[in-house]
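Yeah, one chain of the complex is gone here, protein chain that is, but the others are all in their spots.
This part shows subunit A:
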Amino acid sequence: MVAAKKTKKTHESINNRLALVMKSGKYTLGYKTVLKSLRNSKGKLIIIANNCPPLRKSEIEYYAMLCKVGVHHYNGNNVDLGTACGKYFRVCCLSIIEPGDSDIIKSMPGDH
């Protein structure tokens, strides 16, 4: 019971941080641009939804491993991630380029 409560709280904090990044930072949404941001080493954190197809998920993780960039597996599917970004479409993966005022990069990266 306590563990479930704790994940709920951290989940909300991720949502808050993501909202702050959407407002003040730079990001890209979508698989193609995520790979682009990894290739030119602009991405600082990658967030992947939990219903991302496993081949795509492992491809993004491999690129991130080569790049030494953190990957966060979002606790929610692409619909939830899109909502968390404040968008009215589904987002399967996103890349944070500039965190802006948020501390998402400092507090999230060890997370898997």
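Some points to look at:
Operating definition for what follows: a contact is a pair of C-beta atoms (placed from the backbone, for glycine too) under 8 Å apart; a residue touches a chain by one contact, two chains touch by 3 or more; residues count from 1.
Going forward, contacts and distances are computed from a predicted model.
The listed options are "Centromere protein O", "Integrator complex subunit 3 N-terminal domain-containing protein", "60S ribosomal protein L27" or "NADPH:adrenodoxin oxidoreductase, mitochondrial", and the UniProt record of the chain not shown names that protein "60S ribosomal protein L27".
When you scan A:M22, A:C52, A:C67 or A:A84 for touch with the missing chain, the hit is A:C67. In the complete complex, the hidden chain is touched by one of A:K23, A:R39 or A:K87, namely A:R39. Summarising the interface, subunit A meets the missing chain with residues 35, 39-41, 43-44, 59, 63, 65-69.
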